[in-house]
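Written below as structure tokens is the structure these notes are about.
Just one protein chain is left out here, and the rest sit where they should.
And then chain A:
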Amino acid sequence: MEQNQPLRFFHRGPSPAIRLGLFVVLSLILLLVDVKYQYLETARSGLTFLVYPLQRLVTVPSALWHGVGDYFITHDQLVRDNAELRRLNIQAASKLQQFAVLKSENQHLRNLLSVQQRADYSMQLAEILYAARDIFNRKVFLDKGTQENVEAGQIVMDESGIVGQVTRVYPWMSEVTLITDKDHSVPVQVLRNGLRSVVFGTGDTSRLTLRYMPPSSDIQNGDVLVTSGIDGIYPDGLPVARVIHVERDPAYPFARILCSPIAGVDQRRQLMILSTIQKFKGPDGAEEEIAGSPSNSRQAGGR
């Protein structure tokens, strides 16, 4: 065995070192192509198509677990939940009536001032298939894809705030990059005084940072940041984060400001995909509908 092993090696083609070199170079080329260009997206989506059945198979145990949990829910708890939901519904309904009045009033005032209309959007409910198991990537996968007209660049939120942005779409699922992903950026403004800034992800699921804010800027603990809508990708006025820590050190040019995301970025199972349709007034006064196209969003998305 010991003597004939090297001989066999020779019959089997190049030595391990040469093979390693070959495959490392191949990986490096693929890495560079993947980072710099978009050529590999078709290959990626093809392979995803192949492994999709296996991936669904793997999510069966956790789905079963949740299903069993739902089955053994007690009557008591259902009654309690129902009462709570009914109460919330009544509250929401009364607020919604006020909202409708305010909306028409706002529209009227904006018409008078001839300011651009606010974007309108429709929603689509999707469920999280699984979160990416790579600790470096803050991504989740949803169970809606091109089959349900999901497009790259759309915004994903839960009932309390922004969760992330669709970055890749496959036939039956889509990949969402969370706002807490490293360097993912969202243009925001402070709800209290309208101060504009950009909030960046840190790679930690419970932290966001505001960079490039001078120490003298008017930001306090507890300030709520909402989207400013300036980029044309994120609709305006959606809650993003709450300031939890402000550190003003005059030795540094910028203040160190930490925020925590308002949406339960890590906890929800159901999320909403917003279809942003922006209405621009054409030169002749006719309204044109322009959907956020993937090419735009790729540049603006925080990759």
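In this section, a contact is a pair of C-beta atoms (placed from the backbone, for glycine too) under 8 Å apart; a residue touches a chain by one contact, two chains touch by 3 or more; residues count from 1.
Note that in this section contacts and distances are computed from a predicted model.
The complex includes a chain that is not drawn, and of the options "Simple sugar transport system permease protein", "phenylalanine--tRNA ligase", "ATP-binding cassette domain-containing protein" or "Rod shape-determining protein MreD" the UniProt name matching it is "Rod shape-determining protein MreD". Among the residues A:Glu84, A:Glu159, A:Asp183 or A:Glu247, only A:Asp183 touches the chain that is left out of the figure. Contact with the chain that does not appear here is found for just one residue of A:Val68, A:Ala93, A:Leu113 or A:Ile135, A:Ile135.
The set of chain A residues touching the chain not shown comprises 1-2, 8, 12, 16-17, 19-20, 23-24, 26-31, 33-35, 40, 43-44, 47-48, 51, 54-55, 57-59, 61-62, 130-137, 139, 141, 168, 175, 182-183, 203, 266.
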